[in-house]
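With one protein chain held back, the other chains of the complex are shown just where they sit.
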């Protein structure tokens, strides 16, 4: 049994950091100050209001694909489950996150799920607003409430890089237009998608999103219920089956609680009822997941017995003193 | 909040039975006595040794694909995780359970996971034994211990039907031989696979398997630990991401705990630490899952708050009096 | 044996016209004056300078995919075979002309051949010119020389329709950019592609292109050799294996000489050494080929013994008096 405290987390980070050597930093993102390969940071926020940190937890990186769960929550809020899942499926895919073949092969040509690029473009296109500025403002406002951080904002350098490297996402979006999946203007949908990927966050911010999903969708400042239970379960379950790209199956076995990764090396983790986890480790593997971050999650899951599919008991038993 | 008792289960079965009309009984199986389209039965066994039943819980059906979790446990026991996952992946697939294209497209030509036919053939081929009789005996003995039911045995009619309708499985197995995935004799591997699919079980038996996975892999008769914690988590996690064929993503959203279905309309459900669930409802949808059984699982999950990805609390809160 | 003359052609058109009922006019093209479903026209131009016509041979339609052979000739002229076939393959595909899966699956992500949309976009991007106006001028000038028709020009309505319905082509082009296949500016490449598809031609014009390919690439006015023998064989051979979309195999069996079709219902036919054929029949099948035009080609091939794969003799024996 392990005591969950800052010392434990520092040790866990130190143990996991060597796995950074197995990955590479995503070169399509701008060389932001301090984004080095062997960085690793973590913040854990518990539902009983404790906070623990380890390593380079203050390092900011772009949200990248971790934004997909924010836009999914907002689209569910704006349009409800039926409409959202007309535009996108909820099945794991078994192929790389930017696959276009799978888009063509799937029955109705809707993307497999909201965690892959095509699905996230289709979902973010559902966010209500009278123009893209307004839609992004609503996204940012929601994100600021969830994280209780009014400072979050779009990073122009990242946004420009997203646009400059957007060919594959353009292909996905125009394909969806051609089969009638994407009914809004393609360039506008892409522009919004590029913006929401370009907000900088640190481990605290990522952990706040995890905590929001772990404690019933309540705002951190005033406990207001921002998202109903039904939508929350939907988001957590889809993170479980599809959140770690085409390593989601392995992640379920080895970590065993819902997570969402981004190619910036960020990971949001959700242990329902117990804690939110935010990780930054910029070196990623060929599937797009932080290598050191993955090692850290495996360690946390094992030490603290956070695996939901565990050994004949309800998870979380491994934390001495409890959470 | 709901009281979990027989009356509640009878009502739940009655509510769910109409969904049988949306499915069809699998005609490739022999017309076994009493396997009618509108049957639905359920047994729930809790970790604190209570038993509840509803509907046609005594109806037996062939194990079919529910056998896949038994053979996975046995192969993990016999060879360990590393060897088993050399032969098969652990990623959900996004295609039908008998897809052969996915077999050819996947990097190393190993099947995506042990819950699809190709994967289960590869896994069952790992079960130790000096011949097929011996391998099947070991399988049956393990199944009898897990279910505490010495009466379980192979049904010859089902076995003959499996062999007669085995063309697709033969295609999968010979393909795996041709790419070096399946190293044992193909016809022997298929014969064993057909046998293990042909054991008849009722809801009690299926629930016993679920309970075994929910309470730490301990034998029901003497609490002996038959399977280590690590393997148990592996099996439960793979059931979560791939257990309901290419409806596993939807199942995670709507039900939210590990299940495995068979085309006989059987379902094994696992709520870790709380209960095992056995369901029989022979009418299946085009993906191979019991339609009425699925409705019943959704109802149980919602009423008893069994969804692992739930609303800011640890699951199981919906049961009055507790389990 | 048949006498090839205008009466014969009128009869052949009349026999073939009923097949128009099996097709539909492509509705993504503007409703140009007189493009009716049951139109059918043909012009045959022989290498010994005879001309025969039948039906609505004066009807103009947009070039659409028949432009693909003009841009292939021009790209071969501008860059040579090695460079062109770095950008595109020369294998028939076995899938629909706008398939994007095949693009992703093919080894090097280059399009299968220059007769499918992706391949034609990649090929036309190779046409030399200091800007798109200049490139299109060169295309048009070459087309005017080949057809000996200075009146040919871009139809603005068709061009606008191409742009408005260009989502799938945009998806293909951006995908190629994302894998490094398309190295020019995507929007510029698409704009040129849309322009070259938008020239209006009648059966005489289409037959002129066929004759050019049948008589050694010599200009009709002064017999100047515009294209070397090697390139000419390349174009004719690729038309044979891939010119009729994913009906090219059937077309080889039933017609047996190189043709290229467009979704406007146009077809260019080449009988090497003997004749060029131009056909307009706007009703197309689900693969994109003129239904009545296909029937007419089958009849011409059989009556005049034009099938290159024929019965123990060299083709063209069926024409009384010879050509």
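When the chains are written out, they are named A, B and C in that same order, and each has its own residue count from 1.
The rule we apply is simple: contacts are C-beta pairs under 8 Å (C-beta built on N, C-alpha and C of every residue); 3 or more make two chains touch, one makes a residue touch a chain.
Worth saying up front: this structure is predicted, and the values here are computed from it rather than measured.
**Q** Tell me the shown chains the invisible chain touches, ordered by label.
**A** B, C
**Q** Check the options C:234, C:264 or C:290 and report the residue that touches the missing chain.
**A** Final answer for the missing-chain contact: C:234.
**Q** Among C:195, C:215 or C:260, exactly one should touch the missing chain; which is it?
**A** Considering the complete complex, C:215 is the one touching the chain left out.
**Q** With respect to the chain omitted from the figure, which of C:53, C:117, C:147 or C:246 is a touching residue?
**A** C:246
**Q** Of the residues in chain C, which ones touch the absent chain?
**A** 47, 89-95, 102, 106, 112-113, 214-218, 229, 232-234, 236-238, 240-242, 246-250, 252-253, 256, 258, 272-274, 307-316
**Q** Which parts of chain B face the unshown chain closely enough to count as touching?
**A** Considering the whole complex, chain B reaches the absent chain at 99-101, 103-105, 167-168, 170-175, 177-178, 186.
The criterion applied here is as follows: only the chains that are shown with their structure count from here on.
**Q** Just say which it is for the chain contacts: an open line, a closed ring, a star, complete, or other.
**A** line
**Q** Residue numbers at the chain A-chain C interface: does the shared fraction exceed half, giving same, or fall under half, giving different?
**A** Over half of the interface numbering overlaps between copies: same.
**Q** Which chain has its C-alpha centroid at the greatest distance from the C-alpha centroid of chain C?
**A** Looking at centroid distances, B is the chain farthest away.
**Q** Which integer distance in Å separates the CA centroid of chain A from that of chain B?
**A** Chain centres of chain A and chain B, defined by C-alpha means, are spaced 31 Å apart.
**Q** On a C-alpha centroid basis, what's the spacing between chain B and chain C, in Å?
**A** Result: the chain centres lie 56 Å from each other.
**Q** What is the distance, in whole Å, between the centres of chain A and chain C, each centre taken as the mean of its C-alpha atoms?
**A** 49
**Q** Residues touching two or more other chains, restricted to chain C: which are they?
**A** None at all.
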